[in-house]
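Data first, discussion second: the structure below is written as C-alpha cells.
The other protein chains are all here in position, but one chain of the complex has been omitted.
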Amino acid sequence: MTARAPGSRLAGWLPFAGAALLLLVVAPLVLSDFRLNLLGKFLCFAILALGLDLVWGYTGMLSLGQGVFFGLGGYAMAMYLKLEASQGELPDFMSWSGLSALPWFWKPFAHAWFAIPMAILIPGALAGAVGYLLTRSRIRGAYFSLITQALALIFTILFIGQQPYTGGTNGITNLTTLFGFSLGDPRTQKVLYLITAVTLGVTYLLLRRVTASRFGRLLIAIRDGENRVRFCGYNPVAVKALAFAVGGALAGLAGALFVPQVGIISPAMMGVVPSIEMVVWVALGGRGTLTGAVLGALLVNLAKTYLSESFPGAWTFGLGLLFVLVVVYLPDGLVGLVRRVGLMGKSGEEGLA
Amino acid sequence: MTGGALRVENLTVEFDGFKAIDGLNFSLQEGELRFLIGPNGAGKTTLIDVISGRVRPTAGRVFFGHSDLSRLQEHEIVALGIARKFQTPSVFPHLTVWENLELALGFRERLPALLRPLGREGEERIAATLATVGLEHRAGQRAGTLSHGEKQWLEIGMLLIQEPRLLLLDEPVAGMTRRERELTGQLLHRIAPGRMILVVEHDMEFLRRFAHTVTVMHEGRILSEGTVEAVQSDPRVVEIYLGRGRQRGKGQALTAG
C-alpha cells in the first residue's frame, strides 16, 4: 500500500515473473494431464479469491454469497456447452422433466457471443444491485454477511427446486465440446488451463493497479471508517456497489472457466457452505493482500484435494480447527505471518498494522 | 440576501422522546468565527450533527445559502463546502498522512479519475497543507502512529485541503497539551479569514484566548450570545454553570478568573 522506492520497482516484478514462468511453462511440462487439470481448477478459484479479497480484504464487505456469483457464471457457461452438446435437441434433463421446448430465457445462451459475456455480466450486475441496495440502506458488517448468506440459500433452493430449467440437484453435466473441440481431449484441457492462467495473471495485474491507486486507498478508507468517508465528501454507496460488482463479475468469470475444465456445475458449488469456504481461502492466505488471496486459494484446495482423499474425516475437522486458529492468531493470514517474520529480521522498519 | 450564511430555523431533534434540541434558532454570518459552549447535554454536538447531515431534524430546517441541508446526505453537504471535524480524531489509520490528505483532496473527482495518479497541482496543495498544519516531517508515516494532537491537526488539514466555506470543529483541542492548544488556536486564526468557522469547545482558557463571539446553549436552546465578556457576565449563564458547578467541576472554569 505504501509507495515503493524507484529501485525496487523492477524487483517488485520478479515474483510475478517467476510465478508466470512456473504456471505457463514449468507446470504444463512437468505435471500430468490430470494434475494440470486440477491446477487449472484451483487457478479458477484463485481468480474468485482475488475478487473476494477486493470486496472483503480491501473494502470490508464480508460476502458469504460469493458462491452465487460463481454459480451464475458457471451455469451460463454450462448452458452454452449443454446446448452445443445437445446439437439442437432439447437438453436431456429438460425432456426428463417434461419440458417440450427450450425456455425463452435459455435460448440466447446457444450463442457464445451471448453466453460468455453474460457469464460475467449477470453475476456482476446482480452483485452490483445487491451491493447498492444493501449499502444504500446502510446495512453492513455482520448484517451484510448474513444477508449475502441468505442470498446463497435463496439461489440454492431456487436452482434445486427449478429442475426443468436448471437440472435440479444434479446441475448441468454431460458436456462434450467447446467450439467443436472435445472437452475430453488433453490438448483442449491444456489450452483451457493456459487461458485460465493468463486470465489469473491479467486479473492480478489489473487489481494491483486498482488497489495501488487512489481508488484503492478510498476502498481501504471505507473499510476502516465508512462514516468518516461520507464526511470526506465521498458517497460510499457507489464505491461499494462498484467493488462488489467487480468481485461478483470475477466470481462469474471463475465459474465460466471452471465449467469446461471440470465438466459440471451444480447447486452444491454455489450454496452456503462453499461460499464460506471461499472466505476461508482468502482468510488463510491473508486478506487485504492480493498475493495472499491467490496463495490461500491454491494452498487450501491443494490440501483439500490430497488430504480429503486419504483422511476425509480428519480433513474437515482439521480445516475447522485451522480456520479457528488462523482467525484468532493470524488475522492477516500466511502473508501476514511471512511479513511479521520478515520484519523481525530487519527491525526498525515501519510496523504493520 | 445572506449569501453563504448558515441559518437554523426552529430546529427540534428528538431521540426516543428526549429533546436534544428544542426549537432552536441560530445563524452564522459570512466570515465569522463563532464558539459554541454549554454544559453537557446542551445539544452542541447534536447541532453540528444536524448541520453536517448525520442526524435528521425532527422539525425545523437548516439553510446554507439556498440549500436546505436537512434534505441532503452527508457527502452532498460536504460538496456544498461544509467540512466537519469529529470530537475524537477520525483519520484513516492504515493510510499515511500524505494519503489521508490525498483522499480528502480528491472528493470532487469522479471515481474513474481516482485510478489515475495525483497531478502536480494536487501534490503542491498537499505539501502546502502539510506545512499549514505542521506535519511535513510526518508525511510518509501511517496516520495510526501519530500522537493524539497530530491526528487532530491532520484531521484539520483534511478539512482545509477541501477549501470549505464553513468549518465545523467539535472540540478541536480536547486531549491536547497546553502547547498544542496554543498552536491550534493560532492555526484557527490563520485559517479563519474568508470562511465561517463554528467551534464547539469546553476549554475555557482556550475560549478566552481565541474566541470573538460566543453562543451559549442550554437544554437544547440558545441561552446567550455575544462577546466572551458579555456572555461571562450574563447571570443566566453564571447560573447554569455555577448552579451545576457546585456538583461538577467543569463549569467552574468559566467564572474562575
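Think of it as A and B in the order they're written, each chain with its own count starting at 1.
As a working rule, a contact is a pair of C-beta atoms (placed from the backbone, for glycine too) under 8 Å apart; a residue touches a chain by one contact, two chains touch by 3 or more.
Heads up, the rule we're going with is that contacts and distances are computed from a predicted model.
Peer 1: Of the candidate names "Na(+)-translocating NADH-quinone reductase subunit E", "Urea ABC transporter permease subunit UrtB", "3-oxoacid CoA-transferase subunit B" or "Aspartate carbamoyltransferase", which one corresponds to the UniProt protein name of the undepicted chain?
Peer 2: In UniProt, the chain excluded from the picture bears the name "Urea ABC transporter permease subunit UrtB".
Peer 1: Taking the full complex into account, find the residue in A:Ala17, A:Leu206 or A:Val327 that is in contact with the omitted chain.
Peer 2: Once the missing chain is taken into account, the touching residue is A:Val327.
Peer 1: Kindly state which of the options A:Leu23, A:Cys44, A:Ile220 or A:Val272 is in contact with the chain not pictured.
Peer 2: A:Val272
Peer 1: Going by the contact rule already stated, which one of A:Ala142, A:Val202 or A:Leu302 would touch the omitted chain in the full complex?
Peer 2: Answer from the full complex: A:Ala142 touches the omitted chain.
Peer 1: Which is it among A:Ile154, A:Val191 or A:Leu205 that touches the chain not included here?
Peer 2: Residue touching the absent chain, from the options given: A:Ile154.
Peer 1: Name, in rising order, the residues on chain A that touch the hidden chain in the full complex.
Peer 2: Per the touch rule, chain A residues meeting the hidden chain are 62, 133, 136-139, 141-143, 145-147, 149-151, 153-154, 157-158, 160-162, 227, 272-273, 276, 279-280, 283, 313, 316-317, 319-324, 327-328, 331.
We take it that only the chains that are shown with their structure count from here on.
Peer 1: Measuring from the mean C-alpha position of chain A to the mean C-alpha position of chain B, what distance in angstrom results?
Peer 2: Each chain reduced to its C-alpha mean, chain A and chain B end up 44 Å apart.
Peer 1: Quick one: which bits of chain B touch chain A in the complex? Just the residue numbers, please.
Peer 2: By the definition above, chain B touches chain A via 52, 54, 73-75, 78-79, 83-84, 86, 90, 92-96, 99, 102-104, 106-108, 111, 114-118, 140-142, 144-145, 158, 162.
Peer 1: Show me the residue ranges of chain A that touch chain B in the complex, using the header's touch definition.
Peer 2: Residues of chain A touching chain B: 1-2, 209-210, 213-215, 217-218, 220-221, 224-225, 227-228, 230-235, 238-239, 242, 350-351, 353.
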